[in-house]
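Shown here: the complex without one of its protein chains, the others still in place.
Chain naming follows the written order as A and B, and within any one chain the residues start at number 1.
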Amino acid sequence: MAYEHVLVDVEDDLGIVTLNRPARRNALSEAVIRELTAAFEQLAAEAPVRAIVLAANGPVFSAGHDLSEVASRDLDGMRRLLGASANLMRTMQALPQPVVACVHAIATAGGCQLVASADLAVAADVARFATPGGREGWFCITPMIPVQRLLPPKRALEMLFTGDEIDAATALAWGLVNRVVPADRVRDEAKALARRASRGSFGAKALGKRMFYETVELPLEPAYEKAVEAMASSSLTDDAREWIRAFLDKRPAVYSKKR
Amino acid sequence: MAYEHVLVDVEDDLGIVTLNRPARRNALSEAVIRELTAAFEQLAAEAPVRAIVLAANGPVFSAGHDLSEVASRDLDGMRRLLGASANLMRTMQALPQPVVACVHAIATAGGCQLVASADLAVAADVARFATPGGREGWFCITPMIPVQRLLPPKRALEMLFTGDEIDAATALAWGLVNRVVPADRVRDEAKALARRASRGSFGAKALGKRMFYETVELPLEPAYEKAVEAMASSSLTDDAREWIRAFLDKRPAVYSKKR
Partner (left out) sequence: MAYEHVLVDVEDDLGIVTLNRPARRNALSEAVIRELTAAFEQLAAEAPVRAIVLAANGPVFSAGHDLSEVASRDLDGMRRLLGASANLMRTMQALPQPVVACVHAIATAGGCQLVASADLAVAADVARFATPGGREGWFCITPMIPVQRLLPPKRALEMLFTGDEIDAATALAWGLVNRVVPADRVRDEAKALARRASRGSFGAKALGKRMFYETVELPLEPAYEKAVEAMASSSLTDDAREWIRAFLDKRPAVYSKKR
């Protein structure tokens, strides 16, 4: 696939998707959303890619939906746009690889939703976050979905109701991001976290990620049922057996190739 | 309705409900609970009211249920009292306006439940919070319901099991309140937060508040289904259209009246 709005790179075993529509503040038009989804799926299928970083070029990480596009849409068109956006967010969580957002600048509305939907996030100290629809005419209802699952409820409501920006330190304290670093180091730190988060067996990590999102929504009893079965059966995989043998032999484990 | 235990005021576009039974430490008798519920519903229906502040007079914010009333109740009477209380808490979340608790002093048991059930809360630095039933003879089971949805589980259990008071700074760290300010500024800060939280389109905010409480309890997939539909249809409202036009025209938006 040829991309117009995103850059797709592979550096060793890292995939990197970069929003590259800086003149439009990386606004998430339906075309951008479909390219991002395709880029994630392409990288996830590439042989060496063990983790994916989502970055952006220009003065803004992403300003969210493209209001000039929204202005011309009818109800069905809006359902298609927002459905594609929700599908992008779920795709990030459905990939077998960890996805790390690298937030170098302000991320608002759907841009904030992208950060919240990544498994992990590293922010520059100058980054800011907002869901501004709440103080205007169109509440950020879809961006709210992942934000309300990360933030303590009264913090989420404050952000959503006021529409005010929060700074990177606040985003860290409220659980929206994992790290805050000086702006000139944010890309290196995001890559470093992606590498730390993708060590070991590819298959074990992929199963763990899938199980995390499946069990986090379940009550304790069915969550344990699912987890016990997955952990029992995965104990018999080649990579689990290799870990156990290596541990008992006091030697480093050597895992199978990615797939 | 004439009120005996609460004061009901409107200041510009803010509604203010004030617990005013200081000699009884603002204890939540069934009469007080029914007056609070009626006061919220009355203010929510008043023309200019865009947000509601819940405050209290006297040395205590609220000491919770009125034990002298509980002492004389049978099982059906207790069901009626606690059902009315639960209905009050749900009413605060069901109102279209943001509700901000203004906690100038100690709030215990049902009083702590009121703070937890407000959308947002501002506390004085001298305020304290407790669920004391846990170290006595009647566990704070109904106050626990909103507290357990705000606090990290081990913090909630510590508060509920020990019955110990936590101070305002701890309440802020644990997510029970949004702000802590000097006591002489708590009312102004609560009003200021209520105003910040109620800017923009009244209808968009009301839809956003309703969607928050409906989707926060759902798994990701049905939450997104509901959110996509609500965000798509609300993109066609007059206020959403006005925001988009104003944004594209680089002018301030002018929203429709409250209703």
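Keep this in mind: contacts are C-beta pairs under 8 Å (C-beta built on N, C-alpha and C of every residue); 3 or more make two chains touch, one makes a residue touch a chain.
Remember, predicted model here, so these are calculated numbers, not experimental data.
*Asks:* Have a look at A:A121, A:I141 or A:L157 and name the one touching the chain we're not showing.
*Replies:* Within the whole complex, the residue contacting the unshown chain is A:A121.
*Asks:* Can you list, in ascending order, the chain A residues touching the missing chain?
*Replies:* Where chain A meets the chain not shown: residues 98, 119-121, 149-150, 175-178, 193, 196-201, 204-205, 207-209, 211-212, 215-216, 219-221, 223-224, 227-237, 239-245, 247-248, 253, 255.
*Asks:* Counting contacts across the full complex, list the positions on chain B that touch the omitted chain.
*Replies:* So the residues of chain B touching the unseen chain are 67-68, 70-71, 73-75, 78-79, 81-83, 86, 89-90, 93, 133-142, 144-145, 148-149, 152-158, 160-164, 213, 217.
By our rule, only the chains that are shown with their structure count from here on.
*Asks:* Between chain A and chain B, tell me the centre distance in angstrom, where each centre is the average of that chain's C-alpha atoms.
*Replies:* Spacing between the chain centres: roughly 32 Å.
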